[in-house]
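Omission of a single protein chain aside, the complex is shown with its protein chains in their original locations.
A and B label the chains in the order they appear, each numbered from 1.
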Amino acid sequence: MTLLLAAVVGSLFALGTFLVLRRDVVRVVWGLAILSQAANVYIITMGNVAEGGGDLVPVLAVHGGEVPTTTDPLVQALVLTAIVISFGTTAFALALSYRAYQENESIDVTEWAS
Amino acid sequence: MNVVVAPMLAALGAILATLVTRSRPRLQHAASVLGGVAYAGAVAWAVRAAVLGAGAPGAVTYQLGNWPAPFGITLVLDGLSAFMLVVAAAVAVPAIAVSVRFVDRANQQVFYHPLFHLLVLGVTGAFLTGDLFNLFVWFEVMLMASFVFVAFYGNAQHTAAAFRYLVLNVVGSVTFLVAVGGLYATVGTLNMADMSRRLAEAGAYGIDPLPVTGLATLLLATFALKAGLVPFQFWVPGAYRAAPLPIAAMLAGATKKVGIYAIIRLYFTVFAGATVPLNLPVVAGTTPLALLAPVLLVMGVASVLMGGFGAVASPSMEELLAYSSIGQVGFIAVPVAIAAAADSAALRRVGLLAALVYALHHALAKGLLFLSAATVRGATGTNRFADLGGLGRQSPFLSSAVFVGFLSLIGIPPLSGFFGKFLVLDAVTSRAATGPGVGAVAVLVVLLVGALLTIVYASRAWVGGFWGARSERVRAATVDPVQVAVLVAVAALVVAVGLGFEPVAEFAGAAADAALDRGAYIEAVAPAGGESA
Partner (left out) sequence: MSSIIMRTTARVVVPIILVVAISLLLQGHNLPGGGFIGGVLTAAAFALVYVAYGLDYLEIGVLDRDVDPGAGPFDHRTVALYRRLIVLGLAIAVATGAAGLLFGVPFLTQTFVYVEGVPLYHEIELTSALVFDVGVYCVVVGAILSILSVVGAE
């Protein structure tokens, strides 16, 4: 499971990086969205996906309670916040790319005014 | 206890007040300026109660939502945070006052004022928070506001600059998230004080601190991007040209300092206690600081040169100031690197003290100059040196303020810049005296070249814009007296900081001590779960 997630996170980062480096502005925005999601998946994996344990769910461990077979709730809260932020950023990026496309009359970012 | 949250509440209140009064422009402007003044008042009150006043505890914490540390979000107001808050407030108040007169009516109505206070809120939160993930959130709040401001005027050049700025910063945020996730997995906490404590006794808590160096380096890349250090400097000129000039003053004066603050806070307060053997070529040491020192030094030195040469070649005042701020951040980064490389506590303090004093000086001087550029643009419609000239005769008060700003940038005593440059060079020479170290003499030479370049571009701006015969545009210009009054007040502040430097130095010294005193920081926050696993 860990290996699978590592592969998923790796390929998401690779795909995101590839898209961000394209010339087409729409692809760049897609790349940003995928990069943000890659970071989110990565954070989820940081909270232990295999099985619950005191070492791996630090918030529960320090509370002193028994740690049942549960995943770490903290990383999910972090990811929820990160999703909200990347949602807002992506929405803004979409609107901005449309406006920049209108102003520069090209979807090729290398042709835009500097 | 509520003193800690007071600046944040003031900024939040200002956002709400300017939103509610949006349909009545005059009322909105008044609310916005009042909000800025209230923010400065809240900062002054909080700093006095927590750090500077008689019998002040030195560090005050605040648990948002009454959740205990390390689970809840902690706000910490210690010397370092207090100093940075004062820097931010000193830029924010004149910036909003000039904005009201400078930015045209229609554009002010399009969420200008709420976003300005959102920017202030983001900066405040970043300075106050004691939680790593919360720091990320405040960075994003700050960025959201600055994205909109960079795209504010929306022509071809500016939207392109805004898009590049956005892409770069999203990549930076992703890097930040990766580092945060990795640190959580490694240390098991996100509370900075808790992290500092666990890293210092990694064995007792069953932590393997080996990944910390790499993760800390990811954080350094993110913060250097926000601070605009070489090699992450390329967004700076485009973004500063595109943003409204009072916002450029905020970006250069306050948000860049957030990057510097985060480097100081995380490396010196949190990571410094970790024992991580480094087996890298050139770098040798046992803490992440050993890696920070050479990297940041190279970044800082390259920024000084890059910014200096860029500014000398700039055709307009705003571009000159943008490049200049790259160079000046280099001047702040170099003493931080010296402090990281230092063996003795005394030299470490000298380095951080120099960086903080320089940060204050740069915020004031660069804020003053960007706001002056706004006034010049408002009066003549341009900032290009080719179209300017003779403003000195046209408006003596404006020119005097600009003159003070440039003199301070160069480092003429008794202005604030003199002490900034003096302390930075003092830190480098002290380092050179303790041994060959990191080629301190070479660094000294580069800094002197940087200082020389500052003189060159400052005189170029002065000769191009303010001296000599009046150009046609300048002849037809009417300078807004209210803006000039604000500028003169900031110039007076620059002079006052220089003349009454002693209390400023004491405050900066308290800030440097707070950054270095990990024990006091942990004790102030007192995160639960102290027993070792």
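Rule of thumb we're sticking to: a residue touches a chain if its C-beta (ideal position, glycine included) is under 8 Å from a C-beta of that chain, and two chains touch if they have at least 3 such contacts.
Being a predicted model, the structure only gives us computed values, none of them experimental.
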At which residues does subunit A meet the chain that is not included here?
80, 84, 91, 94-95, 98
Absent chain, residues of subunit B that touch it:
1-2, 5, 8-9, 12-13, 15-16, 19-20, 62-66
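Throughout what follows, only the chains that are shown with their structure count from here on.
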Please tell me the distance, in whole Å, between the geometric centres of subunit A and subunit B computed from their C-alpha atoms.
27
Residues on subunit A engaged by subunit B in the complex (per definition of touch)
20, 25, 28, 32, 35-36, 38-40, 42-43, 46-47, 54-55, 58-59, 61-62, 74-75, 78, 81-82, 85-86, 88-89, 92-93, 96-97, 99-100, 103-104, 109, 112-114
Seen from subunit B, its contact residues with subunit A in the complex are 70-71, 133, 136-137, 140, 143-144, 147-148, 151, 154-157, 159-163, 166-167, 170-171, 173-174, 177-178, 180-182, 184-185, 188-190, 206, 238, 528-529, 533
